[in-house]
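With one protein chain withheld, the remaining protein chains of the complex are depicted in position.
Per-chain numbering from 1; labels A, B, C and D assigned in written order.
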Amino acid sequence: MSAETTRRIEAHLGRRARWRISEIVFWLALLAVIFAFPSRAALINEILVAGLFALSLDLILGLAGIVSLGQAAFLGVGAYAAAILASWDQADPTLGLAAGALAAAVVGFATAPLLLRGADLTRLMVTLGVSLLLGELANRNGWLTGGADGLEFSMGKVLGRFPIGFTGQRNAALYSFAVLFVLFALARRLRQSPFGLALAAIRENRLRAGALGIATSWRIVAIYAVSAAYAGAAGALLAQTTQIVSLDLFDFHRSADVMLMLIIGGAGWLYGGIIGAGVFIVLRDVISAATPEYWEFWIGLLLVVLVMVGRDRLQEYVRRAASRVALRLARDAA
Amino acid sequence: MTAKRWTLAAALCAMLAASPALADENTVTVGLILPMTGPSASTGKQEKAGAELYIHEHGDTVAGKKIALVVKDDTGAADVTKRLAEELVGNEHASVLMGFGLTPLALAAAPVATEAKVPEIVTAAATAMITEKSPYIVRTSFTLPQAAAPMADWALENGIRKVVTVVTDYGPGVDAEKWFGGTFEKGGGMIMQKIRVPLKNPDFAPFLQRMADDKPDAVFVFVPSGFGAIFMKQFVERGLDKSGVRLIGTGDVTDDDLLAAIGDAALGAVTTHHYSADHDSPENKAFVAAFEKANNGMRPNFMAVAAYDGMGLVYKALEKTKGDASGDALLAAMKGLSWTSPRGPVSIDPETRDIVQNIYVRKVEMKDGALFNVEFATIPDVKDPYKASKR
Amino acid sequence: MSGPALEARGLVRQFGALLATGNVSFALEPGARQALIGPNGAGKTTLINLLTGVIRPTEGRVFLQGRDVTAFSASERVRLGLSRTFQINQLFPHLTPIESLGLAISERNRSGADFWRVAGTRPAIVAEIEDLLTRFGLEAEMDQPTHTLPYGKQRLLEIALALATRPRVLLLDEPAAGVPEEERQDILAALAALPSDVAILLIEHDMDLVFTFATRISVLVAGRLLTEGKPEDIAKDERVRAVYLGEDGHG
Amino acid sequence: MLTILFDGVAYGMLLFVLASGLSVTLGLMNFINLAHGAFAMVGGYVTALMMDRLGAPFLLTLPVAFLVPALLGVVLERTLYRRLYGASPLDQVLFTIGLVLMAMPIADFLLGNEAHQVNLPAWLSGSLSVYGVGISRYRLFIVAVCGVIAAALQLFLVRTRFGAQLRAAVDDARVANGLGIDVDRIFAVAFAVGSGLAGLGGALAADVVGGIDPSFPVKFLVTFLIVVTVGGSNGILGALFGALLLGVLDVAGKYYIPSIGAFIVYAVMVVTLIVRPQGLFARGDGR
Partner (left out) sequence: MAELLRVENLSAGYGEALVIQGIDFALEDGRSLALLGRNGVGKTTLIDTIVGVTTRFSGKIWLGGVDIAPLSPHARAHRGIGWTPQERNIFRSLTVEENLTAVAVPGPWTVRRVYGLFPRLEERRTNGGRQLSGGEQQMLAIGRALMLNPRLLLLDEPTEGLAPIIVDELLAALRELAREGLSMIVVEQKPKKILPFTDHAIVLDRGAIAHDAPSAELLADPAALDAHLTAAKKA
């Protein structure tokens, strides 16, 4: 055995583990944007939260290849868990965040078996059905959730020090940034681990994955629960930074929008959701400022073109563009 | 290529940074947040047209200040409303927030109004408690108790004793059920059954059948504007009108905007509300004519007039403060203001910040080849009974 | 340990009225080099699926190193030492050979559910990946996505993957199918170099391969074992000739 | 009781006519066409506008409400849809959501966002009393028309050579193609029929759902999907039974237990998918 080959294998397996310069630049730039545009803190916050939500979808769609049209279910569960906790005077954001993630993970774990059988189409419909059922459940239990009127509440300070309301918009964005970054780093690690590799195997060829001794069903259940927890955390953040939850969190369009974001940015490389959320929300903001009634048309057009041109090609383009921009930023900064 | 991508990123940042027309000293920005897309889009369209009409008629300058109206689409999602409110205030330096199509949307903006000390003028959402959620909320639309309670009085006076109520199952619906029912029972009437219909409901048949089985004197109905057409049509289709059951309700079900669409099925329905396009006053005739002219023949409804008055409230408050657009000054000026709206005389209750207005009893009739809510009785100066009851 | 590595006792599988496998019994001794042949539609695929646990038998039992695994799932059987290759490549097109092998080895080490450690930080695993790459001559392509590999190399990876699970029993399903002539020798060499302690069942149409590789041949016809024996006996067997040539068999 | 049953059947028939087009595209051709509602919207608008602007009689507008979306369907199928037949469900979902997002603002831009009503002729308004049971004339009409459509579709599929070729193409496109069946053309026609049925459904449903407005394609999207999911994809009858089952359960549920109303439909779907995840949606060609 040659030491050279050994080294190359180690390097190959760990090649995505080391943070690359372009990645570091990406996160620094994101942080810089929060400070550079204090007046857009609310929009940036929305992007960060949506980015986390899209990341949650990437965990199952991008890593494990499981399609879902019901990711809103977990967004809603997480948001309502955090909101209900806050309305019981447990207003500490960290507690709410944990509760949101946990509640969503439990629901995810409980519903994951529904995904094990059937084809993509069945999965799309089952996940959609579950989100609709949960939405109706929230609607029917108005005593707890506020029903169709929504539930508003006041939020405590992050870590007991930083208010995140209107006067603390930047705090809110920084809070979301911190949560996104930590969860992203975890997801990144997970993707790079043997577990992540096993998910890639299941996505690429479930039959062979099983033939290598991988308990494919359990892995899918596990990643679905993790994905649900991420979506729940996004929901909790959304609830906490807006201090209101309403039934539209469970709506079909939430699940559809997050899928668009992820697809725009490209699934499977974890940055896609965040970039896609940025592009989608900024585009929506700009177009809808110009034509509040007709902005959907342009998003729709973008989507049709995206599918027609081929997602893979566009995804590759976005990936390369993003890393080049980041490198350029690094060079300019140096 | 690299340069091109670099430009792309720069463009994204620029879009992010863009703050339209940096507000100067002499501009007062009014942020109008409405659902412009999705199922409540018709509300947004009416409101936007109403607010724009006011500016068009009264010029864009008042007390030396230029008025800038910024319209934002919140898609009916509360978190977007909240974000837009924050941005309008924080980024575009809006002095007034206005609009809010549904109760949760109005509530979402309330903390922003409170913290930023910016008046929030609610021109649509009609759940009574909304104004209690922030001392900066002022309302120019109406509250459901305000419209529903007088209906009970009228019903009692007109020999109706047994009623089934049908309301949509959300804040305003529950308000309507409670205030019609409460007032009606206090006056000696009997509520035979209270039916709540889910918000997303394409078919009223089973509910209508339930009420038909009870054989009431009348059915009291509240559905959000837009659902009125289905309800009325199915009511007639089921033959309930011919079996002698009267249809009463708040004006939402016979929305002016939809009457033509509902057609003859609406004939004879008696409702109480604060505005009818048929209201007989010179102010209203001018308003309706100007609105239809500006909007391709679209008939204004109570949403349009509320936004029109909301805009008017801003103008009048600014005149009173002599151009001082700070939140507290505007709010103080708004309290107690009174004027003549297309709907009749109105004023802002200084204590509750809700609008005080006449409630009219109307009946749908054919007039000059078109259907109208024709007013035939007036209950003057009605305050929101919900807040009055709490005192 | 004594006794057969893999044993089937009275396997029966029916699909509705169709009898796909009828009372098949056979044993594979440790280190065996056995081939399974038979015309199309003889039920070879069904038999493999029964042995590997993809489908359950209607009757009969499967023993792996003396242990009754009839009720075990396919992935459980793999962990107990029964591995297979596929007739049509079943690989991970966008993973590299290093990643595919690393995955299989981690899984075998019970560290496959490890979601925190970065893959490739355990020297033992890296050493084993390297060993397999060298044995199958895949060093040059080891960091290329699998779908870009030449077909023959993919076939080799197919076998390497199965071997990475450290099987006691290996089922090879037409390992040389579809391989161009020039890459064929690599496959033959790889087969010859398989560890001698692993029991191997080769399912193959290529008689060249069967007769060079196997020391024992089983013939499956219409879901039943027609005969079993040494290659030279099978070659002479009239019934086998009949099956393949379409003559009416005697006896 | 009988009235409730009738209402349920009528509502079910309405669901069927709205979803029948989808049972052709999704059920037979395995294409996840979330833009189905957009075709229905076009049909609804055709009827509403023809009656409103041209004063055309209701019945006369119905064939046009079929033809216009069918034509639109062919154009879109030839230019766009066909490229996605073999694509992943994800791509199909994204593409058709994109179409919906485009269709709604276009409708809003051209026709405004108020609901366009279909005002029924007098002979279809009001209700009849049959043995003391009040039956709405229009619902009776819908039941009749939908019954005819279901029967016609079934006959079309079962009795015509085209129907046989379509079923053959769905069974095994590869072999059908190899045996001289122009699978491309067959699918184009089937897609047109599906789109046309959607349009007809939109036209018939307009009155009952409170008119046609730009949000129509998403308002009932979930409902369409549920009907086809529950009914299964193996042809028109599955969709019909699914629609009737849902219609009756929904109406009865709302009548007897108003407080759980909307649950029933969603629960029926989820339970169906748990019990028969493959059976209802098994992709035709397994090869």
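Here is the rule we use: a contact is a pair of C-beta atoms (placed from the backbone, for glycine too) under 8 Å apart; a residue touches a chain by one contact, two chains touch by 3 or more.
Fair warning: this is a prediction, and the values are worked out from it, not measured in the lab.
A.B. asks: The complex has one chain that is not drawn here; which of the drawn chains does it touch?
C.D. replies: Every shown chain touched by the left-out chain: C, D.
A.B. asks: Which listed residue, D:51, D:84, D:135 or D:183, touches the chain dropped from view?
C.D. replies: D:183
A.B. asks: In the full complex, which residues of chain C touch the absent chain?
C.D. replies: 39-41, 88-89, 151, 154, 174, 177-178, 180-181, 205-208, 211-212, 235, 240-241, 244-247
A.B. asks: State which residues belonging to chain D touch the missing partner chain.
C.D. replies: Residues touching the hidden chain, for chain D, are 161, 164-165, 167-168, 170-172, 174-183.
Convention: only the chains that are shown with their structure count from here on.
A.B. asks: Identify the chains adjacent to both chain B and chain C in the sense defined at the top.
C.D. replies: Touching chain B as well as chain C, we find A.
A.B. asks: If I average the Cα coordinates per chain and compare with the overall Cα mean, which chain comes out closest?
C.D. replies: That would be chain A.
A.B. asks: What whole-Å value do you get for the distance between chain A and chain B if each is reduced to the mean of its CA atoms?
C.D. replies: Each chain reduced to its C-alpha mean, chain A and chain B end up 36 Å apart.
A.B. asks: Can you work out the whole-Å distance between the CA centroids of chain C and chain D?
C.D. replies: Result: the chain centres lie 49 Å from each other.
A.B. asks: Starting from the mean Cα coordinates of chain A and chain D, work out the distance between those two points in Å.
C.D. replies: 34
A.B. asks: List, in ascending order, every residue of chain A touching at least 2 other chains.
C.D. replies: Residues 139, 253, 293, 295-296 of chain A each touch two or more of the other chains.
A.B. asks: Pull out every residue in chain C that's touching 2 or more other chains.
C.D. replies: Within chain C, no residue contacts more than one other chain.
A.B. asks: List the residues on chain C that touch chain A in their complex, please.
C.D. replies: It is residues 52, 74-76, 78-79, 83-84, 86, 90-96, 98-100, 102-104, 106-108, 111-121, 126-127, 129-131, 133-134, 139, 142-143, 161-162, 164-165 of chain C that touch chain A.
A.B. asks: Going by the contact rule at the top, pick out the chain A residues touching chain B in the complex.
C.D. replies: 33, 36-37, 39-46, 139, 147-150, 152, 154, 165-167, 169, 238, 242-246, 248-249, 251, 253, 278-279, 282, 285-286, 288-289, 292-293, 295-296, 321, 324-325, 328
A.B. asks: Touching chain D in the complex: which residues of chain B?
C.D. replies: Residues of chain B touching chain D: 37-39, 41-42, 45, 195-198, 200-203, 205-207, 209-210, 212, 226-227, 229-230, 233-234, 236-239, 242, 257-258, 260-263, 296, 298.
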